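Let me give you the structure first, and then I'll get to my questions.
Only a portion of the chains appears, each positioned as in the full assembly.
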Amino acid sequence: MINFGVDYYPEHWPEERWAIDAQLMLAAGMNVVRLAEFAWVKMEPAEGIFNFDWLDRAIEIFHHQGIAVVLGTPTASPPAWLAQKTPEILRTREDGSRVSFGTRRINCPSHPLYRERSRSITAAMAEHYAANPAVIGWQTDNEFGDRCFCPVCRAGFQIWLKERYGTLSELNERFGTIFWSQTYSAWDQIPLPSTISGAPPNPSLALDFRRFVSDTYVTFQQEQVEILRSTCPNHFITHDMMGFEYDGLDYFDLAKPLDFVSWNNYPFGFWHKWAHTPASPALGHAAMRGLKNKNFWVMEQQAGPTGWQTLSSTPRPGVLRRWAYQSIAHGADGVVFFRWRTARFGAEQYWHGLLEHDGRAGRRYDEIKQMGAELQRIGAEISGAEPRSKVAILQSYEARFAFQVQGNSPEFGYEKYLAQIYTALWKRNVSVDVVSPTVDLSKYGLVIAPALHILTEEVAANLQEYVRAGGWLVVTPRTGVKDVDNVVVNQPLPGLLAELCGVSVDEYDALTPDLSQSIIFEEGELAGQALPVQTWCDILAPQGAEVLACYTQDYYAGKPAITRNQFGLGQAIYLGAFGSDVFHEAVLGWLLKEKGLVCELETPPGVEVCERWQGERVFRFVLNSTDSPQLIRLPSAHRNLLNDTLVSGAIQLAANDVLILTSQP
Amino acid sequence: MINFGVDYYPEHWPEERWAIDAQLMLAAGMNVVRLAEFAWVKMEPAEGIFNFDWLDRAIEIFHHQGIAVVLGTPTASPPAWLAQKTPEILRTREDGSRVSFGTRRINCPSHPLYRERSRSITAAMAEHYAANPAVIGWQTDNEFGDRCFCPVCRAGFQIWLKERYGTLSELNERFGTIFWSQTYSAWDQIPLPSTISGAPPNPSLALDFRRFVSDTYVTFQQEQVEILRSTCPNHFITHDMMGFEYDGLDYFDLAKPLDFVSWNNYPFGFWHKWAHTPASPALGHAAMRGLKNKNFWVMEQQAGPTGWQTLSSTPRPGVLRRWAYQSIAHGADGVVFFRWRTARFGAEQYWHGLLEHDGRAGRRYDEIKQMGAELQRIGAEISGAEPRSKVAILQSYEARFAFQVQGNSPEFGYEKYLAQIYTALWKRNVSVDVVSPTVDLSKYGLVIAPALHILTEEVAANLQEYVRAGGWLVVTPRTGVKDVDNVVVNQPLPGLLAELCGVSVDEYDALTPDLSQSIIFEEGELAGQALPVQTWCDILAPQGAEVLACYTQDYYAGKPAITRNQFGLGQAIYLGAFGSDVFHEAVLGWLLKEKGLVCELETPPGVEVCERWQGERVFRFVLNSTDSPQLIRLPSAHRNLLNDTLVSGAIQLAANDVLILTSQP
């Protein structure tokens, strides 16, 4: 079965309402709720005094309806009594001032007193619920993140550095602290990197601080994982991450001890860093699935208009269901809507749930109820099926951290660039894995490494091995620029990949928006059209590679822009420039065709096709994200899972509607 | 007589200049000066050592010329000796850092040591001037405002909450502190609400903090009022408020102990929050008059170009006089220009007075001198006459505070919206009272309640009573959303007004600027034209109300947008959407006509008509705010007060010129 449910807060509503809500959930085909992840003070109203009675009663109601329970550890919201007793656990801003109690994520993640209380509440919950038959798993905390600049974190960072570098002279040497006279003669001289002290800090220090913060959350989570594993060995453990956009933690590390990854999927809101399209949540799914290369849950699936102080427009009819099916199409085995009922009080009054403030079940509930009924029919069939990709994009949190420190070009954004590449593939209905550069790549026909800025010898070897064995690798500007210490390599770019690519970068030009450039392919299907590029141009000097395209303007007109190098049984394509959507769609489309990776199902713009495989059986999700009906031409007969009919030829898909086709009727 | 004068700072100029200035004022027809409101250190050069000699001499010069004196208590600028002795009286910013001495409004409004010195200087002034025949009244402080986040304020807020809620469990329950685990187990755990700690604070706490700050200034003023009342029982007491735009304090409360309201009217400058038109000061006058529903003073009337670090352009010839007559037209019984002479030193060197820096009397002085001469002829006739309105707009500082906490839509601004509605009426020369929702509304034919977000049962009953007795009430989106605790009501919107309106809000859509919507009336004079609406659309479900207009686009095309409900002898019109100026002008224009509230004098765009009534006699001020002459058609003969002629038919009004007509020749 697909896990299908909501995030519910019994502590927000009168106890007499709980059973009504459970019945409404059941009527909507739901089988799971997440509970308790912000209820610390309710479970531990005073230090060491625990009270789970209310939660026991709520769980009993759900259990009675056959609805399973996922519990969240409540450590993202330490209680007032803890902040009052030990205000030093409150997080410190970069300017040295401390955050106030009165919102969430107010704590320093390092502080031993906060950690001690966190372990205590985790252990108390685990012991209390280990044997509860309704409980199936745990979510650690909620949306880990936020940097702290307190003295405890500074001291922790110094210890972390000592463990990493062993000696100060090693650190000084590798950081290049001699620059601007920053050589340290004692570990406790090392500051936290400051962006508000005028000129910038040492980039190696700044990168390591981001690594340290990430490791801090990983070790904090590890303390909870160990308690939960030992006390509740039969429960799963997950964490609700913030998708591809969030770049504060190394999610590969955070995912490691989890049974599976969860994430919170809000396709539409004000906070997005770049223009949002239906490809954006698709990338979120691919990146979150890629953390462990396995199916995942959406622990918070958007349920209505969202926003803290202000709202965006309401999702149009069909959109919530389409978004939720998109999650499943990309490998979600659980879809949990946030939240059940819109809160009447507190900071998220306008982050709407499925029900209205007054408890009414309206348009949004009805739409999800329809989906619940559908899943009761088809869920068992789909469950366990997995996406299969022949194409991979490599993503690296180390590169993201490095670009946070030095953006390279004001026009460049790593996430935006990766999304641009992903979208070019998504438009062709190509399934893509977004994975770590350290994984085994042998199953992929095409691997793209966008701006893989920090490059280790281990990764370089992995890429060489992949290409040598027949893979096609696409390398881009700003790849291989830095070593693991965020220091520029002492060799021509792309550094450790220069030999693999058979090319070196002679010069680069960070194009300001007033400058234009384009490239032209020398031969093949792309020959003859000037493709606009922008933001960054590497001027290439082939060292054995074949030149595919050259620049057309400025002093480097005629100089190589794209090269291809045969290496072993495969080839490495160096794209020398960032570019327009047109550029990426053309070049990647051509490469897919050359490599024989084209999806057999072509769809009109805005209609996505996404597959999950069960052995030899494929489920094709066709999602119409446009506001009008679209015609889909099927190359062969399929069974339409949702209405259990056979379809073939041209079929019409209503606006925002969803088709699930399967090859084996 | 109309009180007509200037704000004067004898302490800024050589004593030998004082008599020259007084004579120039007299020559300009002036009869009042405000003095001393920033002169604390001059009156109390060291703690407890008072020196009023200089001020006595200045007052004597004015008294000699027959110019009356209003004194300001100087508590907006505590002296350096006080800040040095007790730096803890300095205001604290939200990040915990303290403001520096060296500007104005540097003090915490709560601090007992500041309050003690404020009472002391107030008492010393009051005793010294109680019997001075020149002194006619007092201004408390100057432009109260500014929040403080110091420990004294935090402790005061905790006490304020304790008095309001009695028990912590009551507060926890009503605030919904269980959200994000914020339940308090001790009063001193309660923080000040922080907007710089990441996620937002509890909206109930945030609203109450604004109430507390407002109450703090009210009680601070009350300490001065009590001293002044008991010591100077024959003097009036007022305060110079900052008009409609300022939203930091509940001006209804602040106005209560005053004899009349004053305000500082700067129609033109850089700091305005939305586009300024001639309707903007008109709204300022209406809102300030509405605080006590009686005539008022303009204590600072713009006298030239203004600005602190930078200036805006200079008021064109005629504009200063027109602005000043507009004040009188709307009910000002006093017009005091800020300031007499442009300061040569200090932070307001570029906030120009009537005279230039070098003391020259130039174009601006001459213009105001002309007005002074006019007022000497006509002032007695006008004085005491009062505006009379059949239309009211309800404004609520509680709603404004709530929208500060949660803006609902980034496109929405309460003040901008209210100004939009006011302007639609102003363009039709309709006199409007801007009043509290708690006042007796029985005298109004039409009452508009724009976005009355926080709604108490008392107000709901007042509105029902009004409609039941025959009134017409216009209700808008975002009305009745919250209870007094800033918690969303547990019933369909518009909550406590749902029955009165005979309608409920099924769904709402916070339109982003890329989305368009319009409505169409089903019948009547507006039928047939699609009126553009924006920012917010309520989709209505009539519960007895008649549908007047429906949406035309998107998934709720055809759904009700405007309804009318007969209730008792009156009716409640629910406008389901915010809209363009065109929308409001059409709908309000239609309602005015239906209700028979149309002004008989129609004027070209940019020409305002405003009335003051003395018994059965009316004074019609006609103000041409355009840069060209305009033709006015009089429906009947009038006396032209300014030149004492009879006029009728079409008369021409020069650019920026003013007509004062009276019905009884």
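Quick notes on this one:
We just call them A and B in the order they show up, numbering each chain from 1.
Keep in mind that, in the parts below, contacts are C-beta pairs under 8 Å (C-beta built on N, C-alpha and C of every residue); 3 or more make two chains touch, one makes a residue touch a chain.
These figures come from a predicted structure and were not determined experimentally.
Here 2 copies sit in place, and the number of copies making up the whole complex of this structure is 3.
In this section, only the chains that are shown with their structure count from here on.
Rounded to whole angstrom units, the spacing between the C-alpha centres of chain A and chain B is 49.
The residues of chain A lying in touch with chain B in their complex are 11-12, 38-42, 45-46, 74, 77-81, 83-84, 91, 93, 95, 97-106, 146, 270, 305, 307-314, 316-317, 342-350, 356-360, 362-363. Interface residues of chain B, counted against chain A in their complex, comprise 95-97, 175-176, 178-186, 188-189, 191-194, 196-205, 405-410, 412, 485, 487-492, 506-512, 515, 554-555.
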